[in-house]
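Missing here is one protein chain; the remaining ones are kept as they sit in the complex.
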Amino acid sequence: MRAYDTKYQTIIIGGGIAGMTAALQLYKFGIRVLIIEKEDNLGGHLNKWYKLFPGFVNADEVVSNIVSEINDKRIHNITSDEVISIDSIYDNYIVKTSSGHSFEAESVLLAQGFNTFDPTKKEEYGYGLYSNVKTSVEVEKILKEHSNITIPKRIGLIHCVGSRDEKAGNLHCSKLCCVSAVKQSIELKERFPDAEVICFYIDLRMFDNGFEELYMEAQVEHGIKFIRGRLSECSENIDGSLVLKVQDTLTGLPMNVSVDWLVLMVGKEAAKLPNLDKSIDLKLAPNRFVAPENIFYNPNQTSQPGIFCCGTVSGPKTIHESAADAKAAAMSIIDYLNRK
Amino acid sequence: MSGFGFSISKSSTIEYKPEEFHLANIIEENEPTSRLCISCGSCSATCTGGEFAKLRMHYIHLYVKRNLTDKIREELQNCMFCGKCQLVCPRGVNNRNIIRLLWENI
Amino acid sequence: MGKLRDKLFEDVRFEEGLKACMNCGVCTAICPAAEFYDYDPRRIVSIVQTADDETIIDLLKSETIWYCGQCLSCRTRCPRNNTPAYVIMALRKLSQEMGYFTESEKGRQQLALKRTVGDNVLKYGYCIYPAELTPSKHPEQGPVWEWVHKNSQAVYDRLGANLDKLGEGALRQIDNETLKELDAIFEITGNNDFFETIENYSEKQAEKMGLGFDDSHDCEYMKHITTVNEKKHQR
Partner (left out) sequence: MSKEKRDIWRKYQKSIGDDNFFFVRSCIRQNFFPASEQAFLHILRNELGKNVVEDARHTTCSGIGYHSDVVNFDTLQTIIARHFALMTEAKLKNVAISCVTSFGLYSEVLETWKEFPSELEKTRENLYKATKREFEIPENIAHCSDIIYKFREEIKNKGKNRLVNAETGEPLKIVDHIGCHYAKIFPEYGEGGAEFPQVLTGMIESWGGQTVDYPERRHCCGFGFRQYLVQANRGYSVSNTYKKLQSMEPYKPDMIIANCPGCTMFIDKWQYTISEMEHKTFGPDKTGIPVLTYEELAGLVLGYDPWDLGLQMHQVSAEPLLDKMGIKYDKDKKFADKSGKIFSIPKQPEYIL
């Protein structure tokens, strides 16, 4: 087992894109950091993704580039271990893990990312009940593993599953599902050229560079269909295909669509926080993501001095937004350590 | 027996089966820009015919994709083929050609 | 925004039913009325949330608010906790109070509902009463119901009911004291006045349409409103 120090200047919780990028940036400024990652490998959700929008870069390629840099620089990291508590001691923090490690840190960076919405909560979508209802996460796996499967003739992708939905407990927009759906539609169409792929959306939020262009490409070059209407109910036909009931809101008429596969674009929810001792005052936004102290002037500082946040722990972000956020967080931490 | 004083109603639900939607397939093949419509309604807002009669180009697009041919006919008869709808389209949909194809194939 | 909108918000069902709509259409997708009528609950909510008084009056006079079948399937699915069916109830109430209901074919039917279900409650203590369900008005009930209706005393006795007799049991006669209590509840909660409002506006409408009007179930106006299906109600 490799040796760890007992004390670090910054402990980073979460070894995904945000955590690793911040670690590299802090390292460049000579800060002693430790990354604690609960999964077996660094890389976070990206380890489960196939290709990244909008340019279809391999997710594995991005992860391995960053991880090899972490390894080259010998940045300390622990995997397969989860931070269970943070306690404050004077103006430092004690970070404890489930395997029994205990470290002292001058600052803590929260970078544990997001969880995906559990679609069994949307009972009427039939996830867990009908085998041809899949999540967007499972589709990434199918695409990545090139597994042998029965070829679907028609696929429906449902946007906003567990997002913008009071009954699901989430008022917020998960922001990335629209473009992910467009990306996956193209990939599914390429994998199953004879299949018809339909996106069911409410609004198409193509907010970033190249997204609107990708949407146009999906329409023109791949013939992906877009129907404006939210899934109301999915049920199974006697032959195992699925009937989707939506309103075609643009014509105003109710619509039934039979599909072989239903893909649920599951939303992003706040990740679970470690136990915090009573003196730590960490404020959350109404959507349960970590709330920055001030989103305009201090977006990476939480309400608790010395605890910082970056990446999707404070709300859904793209990969490049997470990376930029991580670098900014590193600068805030350096500033904090210098003043300390 | 009749004389119940009512009858079984016709369903207005669209059964979406694009493989059977011949008109939609003709339009899509011959005018691929038809796929680009985002139902923004610019075409209908500027339509000369639509000012005085029922003619909404963005609905025609939808009716083609849903195979509602009676509704297409109803709207199409008021078109004067002026082409303003094409001029204003933010996504470059060739509306004139679509109208022409519809006239030919409906 | 307008006086009528404020008035609608006095109804707790309107307050409960209307939050904010994002026009996603889950309500219309499973609405039994949307398939067989020219009805779109999504549009009703969307219109009402920004409506001025003129738009609301148009709705109160319209056919469309009378299409809802009150199954409340819309409430279960709405991601914003709206209940279109409650919004409809508030609109229907206001339409009747203000007399706009007689301007639509479906709205005019309220008189028939008042004179059957409404009057049954005060007369029998039940919404539905076997003797009132005549086979001639309900041919769709079929021959078995015809048989029950014709031999009601024997059939209900056979099945352990207590038809038209005092004491416990199915279809028992509701005692006079209880009926008086029901009437007092109707009086105090304004339902008797509401019944009168429906009658009065309907009488005026009958006159306007040149149809005979009296308090029977078989006057010209009653026959007209229960059987006529002239307007195009489907899409």
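Just a few scattered comments:
The letters A, B and C name the chains in turn, as written, and every chain counts its residues from 1.
Just so it is clear, contacts are C-beta pairs under 8 Å (C-beta built on N, C-alpha and C of every residue); 3 or more make two chains touch, one makes a residue touch a chain.
Note that this is a predicted model, so its numbers are computed, not measured.
Shown chains touched by the undisplayed chain in the intact complex: A, B, C.
For subunit B, the residues touching the chain absent from view are 1-2, 4-9, 11. Not every partner is drawn; the one left out touches subunit A at residues 120, 123-124, 128-129, 233, 235-238, 243. Where subunit C meets the omitted chain, the residues involved are 11-13, 16, 30, 32-33, 35-37, 66-73, 75-76, 89, 92-93, 96, 106, 109-110, 112-114, 116-118, 121, 125-130, 133, 137, 140-148, 150-151, 154-161, 166-172, 174-175, 177-178, 181-182, 184-191, 194-195, 198, 225-229.
The rule is short, and it goes like this: only the chains that are shown with their structure count from here on.
One finds 50 Å separating the Cα centroids of subunit A and subunit C.
Averaging C-alpha coordinates per chain places the centre of subunit B 38 Å away from that of subunit C. Between the Cα centres of subunit A and subunit B there is a gap of 40 Å.
Of all residues in subunit B, those touching 2 or more other chains are 12-13, listed in ascending order.
Along subunit A, residues 228, 248, 253-255 each make contact with two or more other chains. For subunit A in complex with subunit B, the touching residues are 196, 216, 219-220, 223, 225, 227-228, 248, 250-251, 253-258.
Of all residues in subunit B, those touching subunit C in their complex are 1, 3-6, 9-13. Those residues of subunit A that touch subunit C in the complex are listed here as 124, 160, 164-168, 202, 228-233, 245-249, 252-255.
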